[in-house]
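Excluded from the complex is one protein chain; the other protein chains are retained at their positions.
Moving on, here comes chain A:
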């Protein structure tokens, strides 16, 4: 006597099982790795915060960061590329504030509290102002933008962001003539961000994370302030509640969980550039001609679906394929020197 509606139950069960198995297996494999050989290094075990020995039975339900549906106009970029599945977009993140492993952010950021949030827009402008959490999704009309994201580590994704053009936010503050650059800053809250509390967890970076753009780059219509992805507000691990998306630059330029945007006269500091100036430049435009000192940037692996045998290596395009819209910004610049 089965009276369940089969359709509904199939879908629900599939989703639930999928996710928990997904998470658990990842955990399992970590532990198996240590079981295989690594029990000799307790420090390594501590490094993966979720691996607690061979405890397969920990059933403590993990709290998940709340996301809400957004209202927005559909993407107009005529995207024809296969999207990276949401589960991958939200579980493969470089967000060292929550740990250096790709899956550390999804594991460590679920309790991230973004209430209250304040984003201040200040510096060389006539009308500095502040946005509260609610303002972030209500002040500007939201639109979907499907962009390629090219990480400096030579992997890439295709992500349907939801947000608004940075230029709208900037113009509202009425920048003055000294506003030549924009400086961005991530939240500094070591109590919430374990990577900021410990150098081991945070990869030896001096926090807060900072980034910068030239004002013409910032005003380009492609440059997006994202408040969501896949139709809902951003997950914590992707930079909730608001982040930058600059699709023609390497991913590290797209700073997450922003609390301050400042108009400045001189080139602002950027975190990876401070850390290794020979490896990461201020511009960080995607450029297949200029290799990272330790690996080639000529091609990339596109993460969509399929396991090990997915033939996903593709050529990297200049400006990540957005040259038509942005190459003009750099016409008098030697991109080899200004990488």
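The rule is short, and it goes like this: a residue touches a chain if its C-beta (ideal position, glycine included) is under 8 Å from a C-beta of that chain, and two chains touch if they have at least 3 such contacts; residues count from 1.
The definition used in the following text is that contacts and distances are computed from a predicted model.
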Identity of the absent chain, which is to be given by its UniProt protein name, from "Phenol hydroxylase subunit P4", "Urea ABC transporter permease subunit UrtB", "Protein-methionine-sulfoxide reductase heme-binding subunit MsrQ" or "Protein translocase subunit SecD": "Protein-methionine-sulfoxide reductase heme-binding subunit MsrQ"
Residue among A:74, A:191 or A:308 touching the omitted chain: A:308
Touching residues (missing chain, whole complex) on chain A: 21-22, 25-26, 28-29, 32-33, 35-38, 40-41, 43-44, 47, 87-89, 91-92, 96, 100, 102-103, 153, 155, 199-200, 203-205, 275-276, 294-296, 298-299, 301, 303, 305-313
